[in-house]
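All protein chains but one are shown in place.
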Amino acid sequence: MSVAATSQDAMLQASGVSIRFGGLKALTDFNLTVRQGDLLGLIGPNGAGKSTAFNVLTGVYQPTEGEVRVAGQKVNGWVPHQINHLGLARTFQNIRLFRALTALDNVKVACRAQGALHPVRLGQAAKVGTALRNYRDWWRALLLTPGFQREERELTRQAEHLLEVMGLSHRRDEEAKNLPYGEQRRLEIARALGTRPKVLLLDEPAAGMNTREKADLMVLIRRLRDEFSLGVLVIEHDMKLVMGICETITVLDHGETIARGAPAAVRSDRKVIEAYLGDSYLESHGGAA
Amino acid sequence: MSQLLQHLINGLASGTIYALVALGYTMVYGVLKLINFAHGDVMMVGVYMGYATAFALGREAQRSLWGVVVIFAVAMGGCALLGFLIERFAYRPLREKPRLTALITAIGISFALSYGFQLDIGFLPGASPRAFPEVIVPTEWFIVGDRDVVVWNWQVISFLIAVTLMGALQFLVYRTRFGMAMRAVSWDHRTAALMGIPTDRIIALTFMLSSGLAAGAGLLYAIKDTSVSPLMGLYVGLKAFVAAVIGGIGNVPGAVVGALLLGLVEEFVVGYAASTWRDAVAFGFLILVLLVKPGGLFGRVAAEKV
Amino acid sequence: MATPGATTLPDDMAGPIPPALRGILPVLLALPVLALAEWTLGASPFATYLLSVVGVNIILAVSLNIVNGMTGQFSIGHAGFMAVGAYIAGVTSLSFKEVALSFLPVAASDQVLFVVALLAGGACAALCGFLVGLPSLRLRGDYLAIVTLGFGEIIRVFVQNTEAFGRALGLSGIPQYSSVAMVYFWVFAVVLVARRIAGSSHGRSLWAIREDEVAAEAMGVDTTGYKVRAFVISSFFAGIAGGLFAHFVPIINPGSFTFVKSMEIVVMVVLGGLGSTTGAIVAAIFLTLLPEGLRSLFGALGAEGSLAQKVDQIRMPVYGVLLVVLMLARPQGLFGTKELWDVLPRWLPRKKKGLT
Amino acid sequence: EKKTQPTGEGGQPSAQVPAVAQGGGTPAGNDVIVLGEVGALTGGQATFGISSRNGIALALKEANAAGGVKGKKLVVRVYDDQSKPEEAAQAVTRLITQDKVVLILGEVASSSSLAMAEKAQAAGVPMITPSSTNPTVTEKGDYIFRVCFIDPFQGFVMAKFAREHLKLNKVAVLQDNKSAYSIGLTEVFRQKFAELGGKITVTESYSQGDTDYRAQLTAIKKTQPEGIYVPGYYSEVGVIARQARELGLKVPLMGGDGWDSEKLFELGGSAIDGSYFSNHYSPDNPDERVKKFIADYKADYNGAVPDALAALAYDAAWVAIDALKRAPDTSGPALRDAIAQTKNFPGVAGAITLDAKRNAVKSAVVLKVADGKSTYVTTIAP
Partner (left out) sequence: MSEPMKVLGERREFAPLLTVEGLQVRYGAIQALRGVSLRVGKGEMVALIGANGAGKTSTLRAVSGMLKAAAGRITLEGKDTTSLKAHQLVPRGMAHAPEGRGIFPNLTVQENLELGAYLRKDTAQVAQDMEQGFTLFPVLKERRRQLAGTLSGGEQQMLAIARALLSKPQLLLLDEPSLGLAPQVTETIFRTLRDVNATGVSVLLVEQNAHLALNAAHYGYVLETGEVVMAGAGKALLESAEVRRAYLGE
């Protein structure tokens, strides 16, 4: 079940990735390719290694083996913000918003970071030269040059647009921490989009939403994929959602990939049922989707 | 050679004092994540309490065993109370507030105590240092040649006390319900309350414990260096805090090891390099340690799960 | 609660002012004011001195606020940077004391050299800030704090052991070039910088780091880079403050830059409200004038007899107690993370927030 | 803010009234002369600042009891500077501009005095420092005076004494690296002692506030000196002595007037016996006024015995008072000239004659410490 080798249009590609925490093998020989327009699912029992996979892809953890490529670039050893600049954005399983900032500013941070001039390679970060170059842009902020003001207004516009897309315009000036759970999740997505990603990783976006909101979310995710021409990778425990929107689903268990394929195939896969869905699933949700 | 040995002894002796004070810092930090800047000054107050008691007892009594016990009891008890009051009125009201605010009140109390005790008004002792009575009659326990190397009884005593305390605290924190509660509270006292832990009481007790400890440490310190002064807390406090960080603040054995190391480093800088650079080297050492081990020698920076 | 540094410029200045002008407008407004201030105060040495001290503390507080308040990096070694600035600027001025730029009138050339000295001090401090900022690549929270503290102490010891810096006695004979106008020009500068950073995307990145480093990193914010830059800017102004200090205090010695001084600055920042520039300013003014005020108060109370001798002793303990009281009274700081105009009473004109 | 004066009779409402009131309701009429004092009343040096304050207060009390100066009462306004130069400068500026003092006394620490001198000189208000020994202080200008030794002299005295009287060949030095006073004395001592053919084995340092000097002493011990020069303040020296003996260093310690205090014996106990220090006067001096001074001081400050700083402050105050008496008026220049003419003024800390450099020319006595008191050994002239 290995993936088509480095085809150029692969925006995100993991090959043979493994990571170990002390004794525990959290992820073993993980392969994945995300192309523009893909809408993929990543499921598996709790502790299977899904979030860990996200962390490895985004540079939060460094893989013990294997390599990760973003937009064709090998990114092993890079730090998250560098990888993000290549077009990889994510949300977090347990929400990590900038709690004291308004919804608008949360998004603006992300929008701006893209402008961030010189993505510095790790290790180089300390180099005086690079550090100094980064000050140029500060001067424009301090002198409040017309160009800079234009930029700022442009940022605000973008951010407001994203809030609107995610249906959060009414929360524009609310502090993130005061938003109810579901809206916080959507704000996280808006923020991720702010970084103008080519690939979007969503870690349990529907957690804490009621069935109704989940339904809306499904529509939304599809829409985002098309509107922003993204590749999307979703972790989710809500089968209705995953099966509903994903074209291909990868199933992890104990860090191993135990299945990959179309929803229908995966749903009826014996291994998957044992490890994850459980028999009862067939009865209750059998009809669904 | 004999000189090296003497330096070793001196270093350990002053390290021991740092250790005893550092333990207090580490305990409070452990449960509240608060750098209790007033700790050193609480210690100072304790020493003055002991000083007063010693005088009340008079020359003979203060040297008798029970006399010493009384002195320590009064000082430690008094400081425990002081610690309780400080926590109750200066820190607890800020429990829900950003950590830095409590830090500021700590600084405020530190100023109030250290400057207050410099006043020569009423019972306050005034700025000039006093000689601390020899409540533990100093006797050499180990001499080489014509006092080429000298070890004193109080040096050994305080060292043993320090090590025992370390053991005791380590046990308290990691082997007892109280300790488990402490660690729970230190993470999040609201959730801890959901477990039925009386958080306020736990925190208050921790403070009393650490303050009482400070008094004890202070007395041993005063006995060692034979003098009391209102600013003694400031200097020792800072060093002890550094020691605690070197060891990994919040970590009990770390505090002691860090303190002993700091004591030795300082001693040897003075002994074999330039004494004028002692403090610089001490802090340089600290920074070095942190650059190599960002969490201190024993501290672990918990890799947060994302 | 408003967003830290609620999106200020340019949004809420959106109005008649043409964009091209906005950048320099405040400067144009400030200069005549400063001139006026100098002209009126030149007469009273005490007022001048006091105002200068206040000004320096404002610069220190506001600059520290960039690191402690906005970026959430806990630095308690600010006095160290101040010392660097003070001594470098001091030595520079001393060595150029006799020099005069021929093409300028003496007074003017002095001021030019003064500015050069200040910038030299600021630059060196900034460099130190860069070096101290680097550990923040690895260190978090209180561990970073203790490193900054250590740095401050090391600087002190270094000065204490250097003949060129006058060792314990200190550096005296530095030409007293400073003036209220000069001090407050820099006050103005640091405030402008702080506010414009806060209002700019850079500011937002700093807030983001303070709120959640992992998330900021994931959203493409070069966290270490920004932290280091925050340190550099903040310590540059600390250096300037030191330089000014050295040019109106007749003698600088290591005792003026202990960690207690650093603590006083931290207090100003926290009391003002972490991240609130105006808060830092108000707190700095208040805490600097407080001891002088107590002096007058106590003096007025017990002018005669033995108490008169003691009143000044009581100041510091009282100062300490007041800190506690103030903090208990306003735990979130004077203005929280808001700015003055956010907390002004309703009927006063406020800056409007966000685009409309 | 109070606007009426307590003893306001005759206090004509002048422009300066509000300022003075702010300065603490000075009875600023024709009937009082306001002096200013700056000292460290809090912080690391408080103990010295407070001694000085007490000495001055005593002097003024006596003067006022004796009818004041030209029928006017003397008042002193004391401001704390936490031994920080910037605070000292601020305080002195306040004294001059707000409290309109005619003359300024202080400081102990030379760095603070330098800061004050700058301001006093600029304002043309005379200033007398009781105990700042750094030569540069009085070089600030013709309004700045001092009633104590300067570092070079004391260093020279002890070097001479150690070499010629005690016949020491090898001496170690332990200096307070935080105190300009200590550093100043050390430099001169080392130089002179070498000139006189002696050898300095090692120079170690501590910083004010330390309480553990064992490391330095152990290092010193290794060099087997015949004596140790410790030009610090009694607050540390006492403890140093104890620890030296504890480590088996039995050689005599030597120091300067910073030692002079009862506390030295309390802190040092028997350990300090057999040590020597240079001083302005010796307590067992038969001179009546010295006895009286000590008695009065004890009486006023619940039994505390005056230290050198108290004595010098007391003298400084009296020099000021004397000048005020002689001067035609209390204007700066008049006072300056009056002070400058001080000759053989009988101070409790030795007779004071101010030289052209406005420094006190005094001969120093060397005292020996033995069982809880210091006894006269010899006098060494400049």
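Per-chain numbering from 1; labels A, B, C and D assigned in written order.
As a convention for this text, a contact is a pair of C-beta atoms (placed from the backbone, for glycine too) under 8 Å apart; a residue touches a chain by one contact, two chains touch by 3 or more.
If you're wondering where the values come from, they're calculated on a predicted model, not measured in any experiment.
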Touch partners, limited to displayed chains, of the chain removed from view: A, B
Touch criterion as defined above, residue of A:Gln13, A:Ser51 or A:Thr248 at the omitted chain: A:Ser51
Per the touch definition above, residue among A:Arg140, A:Arg153 or A:His237 touching the missing chain: A:His237
Interface with the undisplayed chain - residues on chain A: 21, 44-48, 51, 93-94, 178-183, 204, 207-216, 237, 239, 276-278, 280-281, 285
Contacts of chain B with the absent chain, listed as residue ranges: 177, 180-181, 183-184, 186-188, 190-199, 302-305
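By definition in this document, only the chains that are shown with their structure count from here on.
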Central subunit by CA centre of mass proxy: C
Centroid spacing, where centroids are CA-atom means, of chain A and chain B in whole angstrom: 48
Centre distance in Å when chain C and chain D are each reduced to the mean of their C-alpha atoms: 36
Multi-partner residues of chain D (at least 2 other chains): 42-43, 46, 50, 177
Multi-partner residues of chain C (each touching 2 or more other chains): 160-161, 214, 310, 313, 316
Contacting residues of chain C [partner chain B, same complex]: 68, 74, 135, 138-140, 142-143, 145-147, 149-151, 153-154, 156-158, 160-161, 214, 259, 263, 266-267, 270-271, 274, 310, 313-314, 316-317, 319-324, 327-328, 331-333
Contact set on chain C toward chain A in their complex: 1, 3-4, 6-7, 9-11, 19-20, 22-24, 130, 134, 137, 192-193, 196-197, 200-202, 204-205, 207-208, 211-212, 214-225, 228-229, 232-233, 337, 353-355
Of all residues in chain D, those that touch chain C in their complex: 1-2, 6, 21-27, 41-43, 46, 50, 53, 57, 76-80, 82-86, 89-90, 93-94, 96-98, 110-111, 114-115, 117-119, 123, 134, 136, 177-180, 182-184
